[in-house]
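Removed: one protein chain of the complex. Kept in place: all other protein chains.
On to chain A.
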Amino acid sequence: MATDLQESPARAPRRGPGSPARPGMRDKLARWDVKLSPYLYVAPFFIVFGIVGLFPLLYTGYVSLFDWELIEDSPEFIGLDNYVDLMVDEQFWKVLVNTLSIFLLSSIPQIIIAVLIAYLLNTRLRAPTTWRISVLLPYVASLVALGIIFANLFGPQFGLVNSILETFGIDRIDWQADRFSSHVAIAVMVNWRWTGYNALIVLAAMQAIPRDLYEAAVVDGASSLRRFVSITLPLLRPTLIFVVITSTIGGLQIFTEPKLFSEMPGSNNGGATNQYQTVTLYMYQSAFEQQDFGYASAIAWVLFVIIIVIALINFLLTRRLAGTGSGR
């Protein structure tokens, strides 16, 4: 990169064959400028990233090798013991399953509904901007306010959802106690917030699809369902993959929703038997309630690895799907 720049005549005019060989200070400076400037320009990002991203990441790894309590003058080095403990910790596996379950319950319906909403928004509507802004409104609202309101709605004895179920003659559901029901309730919270946001991203991609493709399909006599399945969906694939990856990263780190869903205010237990505790919530509890920083750091690293693995799977998936999708 730097060499390319150096050899371009416009950037180094004095190095032409006819100029006298005077390797002066200015010349040197100019060369350094050309060589170093690009790095200097990108440096701020990497410096900040190094301080607030990379260093904590590595230090967390270091801490995870110790029996490190919050108030500890001389933490004891215990090697990989924290990781060994973690692998046989039933609670960890339970919260991992909870996390995956909430993730699936939220991401799958979310993306399907987002595509449908985007499709509807892409039809001829009066005041399209109003509609588009209104699907984004849940995203604008404060997450904490949402959490408190939803925890109220899903209250087992006095909650609105159960009252409505009862008027339809359906048995009330204990949204707190039952493991699966609590995951559904939390997933509803997540979906409420993120569906509109994803719908707008999908909508942008939809509007980029050339109109003539649809016109040609209409001429060929394709139904609107056929047009959606054979034109819209394939051309949306790259965008969908992006949406899937971002919701993977977000979904595996769900924290606020289960924390606020808890009946016991401020509790990190995620229910009486940890039925809706997520990995991040367990990590937070280990660090700031049990004050076991070493163990919490080990959880953080394992979660990091899990997210990388799933992101890698998604990356491979992207390449494949994008490959087949580009054969238009």
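Simple rule for what comes next: contacts are C-beta pairs under 8 Å (C-beta built on N, C-alpha and C of every residue); 3 or more make two chains touch, one makes a residue touch a chain; residues count from 1.
The rule is short, and it goes like this: contacts and distances are computed from a predicted model.
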item: Options "Ger(X)C family spore germination protein", "NADP oxidoreductase", "YciI family protein" or "Sugar ABC transporter substrate-binding protein": UniProt name of the undisplayed chain; value: "Sugar ABC transporter substrate-binding protein"
item: Hidden-chain contact residue, picked from the options A:Val63, A:Leu96, A:Ala151 or A:Ile173; value: A:Ala151
item: Of A:Ser134, A:Gln207, A:Ser230 or A:Gln290, the residue in touch with the unshown chain; value: A:Gln290
item: Absent-chain interface as seen on chain A, which is shown; value: 33, 37, 40-41, 43-44, 47-48, 51, 70-72, 151-152, 155-159, 174, 176-177, 263-269, 271-273, 285, 288-291
